[in-house]
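The excerpt is restricted to a subset of chains, each kept in its original location.
For clarity, chains are labelled A and B in written order, and residue numbers in each chain start from 1.
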Amino acid sequence: MPRILLSNDDGYLAPGLAALAKALEPLGEVQVVAPEQDRSGASNSLTLDRPLRVRTGLNGFLYLVGGTPTDCVHLAATGILPEVPDMVVSGINRGANMGDDVLYSGTVAAAMEGRFLGLPAIAVSLVGRDPEHYDSAARVAADLVRGLLSNPLPADTILNVNVPDLPYAQLRGREVTRLGRRHKSEWVIPAADPRGEPVYWIGPSGREADAGPGTDFDAVRRGYVSITPLDLDMTRYRFLESLSEWLQCCPM
Amino acid sequence: MPRILLSNDDGYLAPGLAALAKALEPLGEVQVVAPEQDRSGASNSLTLDRPLRVRTGLNGFLYLVGGTPTDCVHLAATGILPEVPDMVVSGINRGANMGDDVLYSGTVAAAMEGRFLGLPAIAVSLVGRDPEHYDSAARVAADLVRGLLSNPLPADTILNVNVPDLPYAQLRGREVTRLGRRHKSEWVIPAADPRGEPVYWIGPSGREADAGPGTDFDAVRRGYVSITPLDLDMTRYRFLESLSEWLQCCPM
């Protein structure tokens, strides 16, 4: 029976994680290692400056005190579980992870860490600010896990899945997509603390800039599950050659 | 005169940042916004749950209390500076950022954030555990900045630069490289706190697995400056088509 490791970035008590665990239990031995707290925006950050503590929550899930999503998958795949897992499923995130936001996402990072450690991995997010249909997303995830168990994906590849917040029967299908793009972020938001000293909030994300046909934004808007293959190798191969030329502009 | 924003992940007091500022001053108006503390391993993490404070250090550099490298570039490019910068240079990192490590690097993340906000950006690292030749790396950076000022790079592209820890005259040249790969990380390292409770350190990185000709690892080992173009768009385009077929294995 395959061992399926679950993690997320919303914390071990998040409803999306519980829904995912329930939906995947028929497919394998489900093991959960998740952050204690909400770590949205943690990206691939890894805790190297201190050791981590593993605890068991009241819901039976393991959690890392102060740990990031990447920490969770890393430790789970390198020795804190009795056996190394066979696959990583990250989510179900509360809210979308599409376009540029993927860069900052702890949900996507957990899946990346799994793949990086040699395990097939997918990241699943439920679109919406306060989404409800975790069961839909969980069922979508179960479908894909079934596929992964028989048909491997290329090395360096994970699937980033975004599910519209709809009942499963109302999902119009799945679309393979590329990441869309947003416009530049909004300006910083200045505020003041009670002593009158200035503080700054990071401004909201920009509006969608590239959200046309073929993008994750577009698929979700039309009621489709968006499935984007992500590449862990960040080298921009198609620019390798031109870069050599480019460098002639500024010799050492 | 171009406005050059500097940041890093070693903190605003790091010697690599000072060397970089000094080398770039002849080329433009240098502005520094860096984390207060060492944030190595922060990746692209962004602080959304609280507002940030900007302070001026004794060395005249701006720093963000508790901020990440990404926070620094984001705030600098969205309003805390009198004028938006024209370019971002991140580093000089104490130690290499090559191969898989790029994923976790705050140095690379700061450059990515710059590019993401529309600015040309490079990340510069000095190879070695306790490297010394920051001046070499600073001079390498200055060469590239000169190029960037006249010749733009494609959108979504940053340069990841790793400099061997040698005197500038001993650098053998520059090589355009792809990211190498490491073997899977070492196992977790269990320890115990003074009360006997178990804690776990993330284990060391794995050995180099793909470090042959063409990789950053190889270039640096032979005394060359490694320059890898990185792609901010993580979509794995070459797999888009096959993914559609793949999905037939597990229908909704």
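Just so it is clear, a residue touches a chain if its C-beta (ideal position, glycine included) is under 8 Å from a C-beta of that chain, and two chains touch if they have at least 3 such contacts.
This is a predicted model, so every value here is computed, not measured.
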{"item": "2 chains shown - copies of the sequence in the complete complex", "value": "4"}
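We take it that only the chains that are shown with their structure count from here on.
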{"item": "Centroid spacing, where centroids are CA-atom means, of subunit A and subunit B in whole angstrom", "value": "22"}
{"item": "Subunit B partner contacts - residues on subunit A that touch it in the complex", "value": "38, 40-49, 51-54, 70-71, 74-75, 78-80, 100, 102-104, 109, 112, 116-118, 140, 143-144, 146-147, 150-151, 153-154, 156-157, 159, 171, 173-174, 176, 178-179, 184-188, 190-191, 197-203, 225, 227-237, 239-240, 243-244, 246-247, 249-252"}
